[in-house]
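Read through the structure below, which is laid out as structure tokens, and then see the notes.
A single protein chain has been omitted; all remaining protein chains appear in their positions.
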Amino acid sequence: MPVLLPPGQGTPLDRLLAEANTVGIDCKLPSTRKPDTSQPLIRGLGSLTAAGPEEISFLSNPRLQSQLHDCQAAAVIVTPAVWESIRDETPGFLPVLCSEPYLLYALVAQWFDRHRLGSLPQGIHPTAVIAESAELEEGVNIGPHCVVEAGARIGRGTRLGPGCVIGAGSTLGQDCLLHARVTLYHGVTIGDRAILHTGCVLGADGFGFAPDPRTPGAWAKIAQLGGVVVGDDVEIGANTTVDRGALDNTVLGNGVKLDNQIMIGHNSQVGDYTAMAACVGVAGSTIIGKRCTLAGAAMTAGHLTLGDDVHVSGATAVTSSIHKPGRYTGVFPYSDHSEWQRNAAVLTQLGALRRRLRTLERQQSQGPAGDQE
Amino acid sequence: MPVLLPPGQGTPLDRLLAEANTVGIDCKLPSTRKPDTSQPLIRGLGSLTAAGPEEISFLSNPRLQSQLHDCQAAAVIVTPAVWESIRDETPGFLPVLCSEPYLLYALVAQWFDRHRLGSLPQGIHPTAVIAESAELEEGVNIGPHCVVEAGARIGRGTRLGPGCVIGAGSTLGQDCLLHARVTLYHGVTIGDRAILHTGCVLGADGFGFAPDPRTPGAWAKIAQLGGVVVGDDVEIGANTTVDRGALDNTVLGNGVKLDNQIMIGHNSQVGDYTAMAACVGVAGSTIIGKRCTLAGAAMTAGHLTLGDDVHVSGATAVTSSIHKPGRYTGVFPYSDHSEWQRNAAVLTQLGALRRRLRTLERQQSQGPAGDQE
Partner (left out) sequence: MPVLLPPGQGTPLDRLLAEANTVGIDCKLPSTRKPDTSQPLIRGLGSLTAAGPEEISFLSNPRLQSQLHDCQAAAVIVTPAVWESIRDETPGFLPVLCSEPYLLYALVAQWFDRHRLGSLPQGIHPTAVIAESAELEEGVNIGPHCVVEAGARIGRGTRLGPGCVIGAGSTLGQDCLLHARVTLYHGVTIGDRAILHTGCVLGADGFGFAPDPRTPGAWAKIAQLGGVVVGDDVEIGANTTVDRGALDNTVLGNGVKLDNQIMIGHNSQVGDYTAMAACVGVAGSTIIGKRCTLAGAAMTAGHLTLGDDVHVSGATAVTSSIHKPGRYTGVFPYSDHSEWQRNAAVLTQLGALRRRLRTLERQQSQGPAGDQE
């Protein structure tokens, strides 16, 4: 992907658009615009209300359209339809017409961030401890106090922030970005272009114990002999944990996106492009399909199957398999505390309530008639 | 704040009280006490049932008042009212009269802990890796294996435990205490007197992706260009994560207290003095007011507003904005499993139940009369 000029120097708007075009994003200035209009230099990216006169902004949520009126940005990414509806107001910004404004915003943000990434330290820091048998491809950058254990392999262009630990025999693909203090246990395999955030842990032991009758109540550890296999283009958030399999592997497909503080239990499999928001818990041996979303703090019990395109609402506990695409929810509605107390009290008597209703129904159907005889 | 003698030597009780007075806490021995009574040396702090004859204790919860009878402590912090009610029993301890016993206990505990803090190693450990462009004020202490990146600034008297990482351009105020392995990404700003616990991560990328139609189902990363801004007197618990903003900053106000394993999503704002117990999740772009409390495992959906003085009960999912101060709850009442099964079965038929009730009501209102004609 082409490299923009540093934000300090600014990048001409048309160069930005040309670069978007080269990666397959259709975007342009309105055709009615005179070709000799001077190109603004873009030095930053901001929201509609915060962007300044040397920045670019975007409108992806139609409900924010009214914010266009006072927008100070040099240019704003909008859909052609939005532009049609406001062009007569001759706003002060240049419109960038794009059918996918949110996607173009994502790419522009990446470009600005890439400049920062490019300025990070290069090479292997002398405090890093790297086993002789580890294999590092060209262009690998390793930060201070990292540890790369025996037999680990790290692909070209991959970067390890300070304090990362790559366990024995684990593998990282190319162009991965590990922020500070990422830990891979032994036998973990990660594809290309992974982004792993601080404190995430891949390959810790799954939670497996057998009751041990030799000591009543005690548990015997089931050593976890499987690994973790992660596809390409995966991002894993801060302090998220993905446990190793008991015998087989725990698997994350391509393009999986996990937010912070998520727990993926051992032997689970997560399909391509599935995304999970923070604090989700996936118990062990759960198979989750492709393109699913689990909103924040959703939980799944173990040994379940969720098919493709299943969307689970936040704070919902999924306790049985779901085979049909769709959205699923199970949240206790919150309310004022005293109102909740009243409702919760009835809730624990629902069975009795139903019985009383049945009694009434039975009386209703036979009652008065009988009395009249 | 004045420094007490080491616990081993003991501190005379009246010196302890004088120090409390200097920081604005009104406390004293009863006026009826003869001034020449010898001052006990206080070497420790304990609960009413565990404190020994050289320790001080306190009573803040009226329900524990009966524990005063057998209390072995040299002195006990009590309210004047409590003392009035028990003085005739001539207990063995000296009463310390204070209208805020819990607050005075907090301060005494801080004083004892301060002695331990004072004995920690001083200076910059030689294994720390500190960028040349980083700025360290006087009296900064940096533990082994820390990393301070380019342009970071650390204020006077701030201490970093082993293995902390301060990202490029991040700023820590004065007299902060970072325990082991705290991570600040780049562009994070922390005020004075912060206490940050092991494993907490500030400034990891917010969870932002745009659907990328170029590959069906795939997500394009929205680089997170905002930062994190934290006020003064903030404490953040172990393994808590506060994500950086997408364009603007994620903000924690002054005096905010976060327990362990909390997740604060990108762009969120938490008002002054708001406290959250462990395992709380705040989704992105949520505005939380001042002096709120969120009890353990409470969750808020994204893009909400919670006004000032809102109190959310534990394990409650807040799915819409709350503008009125008060306490809010939404917890499914637990019960014996088989009872739960019966109630839960009815729960999924509530709509039908209500319809049946309506039918009965309609029949009741017209039924018998019509039949009798």
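Letters A and B mark the chains in the order given here, with residues in each chain numbered from 1 onward.
Methods note: a residue touches a chain if its C-beta (ideal position, glycine included) is under 8 Å from a C-beta of that chain, and two chains touch if they have at least 3 such contacts.
In this text the structure is predicted, and so the values were computed from the model without any measurement.
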Of A:Asp243, A:Asp259 or A:Asp272, the residue in touch with the unshown chain: A:Asp243
Positions on chain B contacted by the hidden chain, ascending: 24-25, 45-47, 50, 100, 102-103, 105-107, 109-110, 112-114, 116, 125, 127, 143-145, 161-163, 179-181, 195, 197-199, 233, 235, 237-239, 255, 257, 259-261, 272-273, 275, 277-279, 290-291, 296-297, 314-315, 331-337, 340-341, 344, 347-351, 353-354, 357, 360-361, 364, 368-369, 372
Touch list for chain A against the chain that is not drawn: 127, 129, 145, 147, 163, 165, 167, 181, 183, 185-186, 199, 201, 204-205, 207-215, 217-225, 239, 241, 243, 246-248, 261, 263, 265, 279, 281, 283, 299, 301-302, 312-313, 316-319, 326-333, 335, 339, 342-343, 345-347, 349, 353, 356-357, 360, 363-364, 367-368, 371-372
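Criterion: only the chains that are shown with their structure count from here on.
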Chain A and chain B, separation of their C-alpha mean positions in angstrom: 27
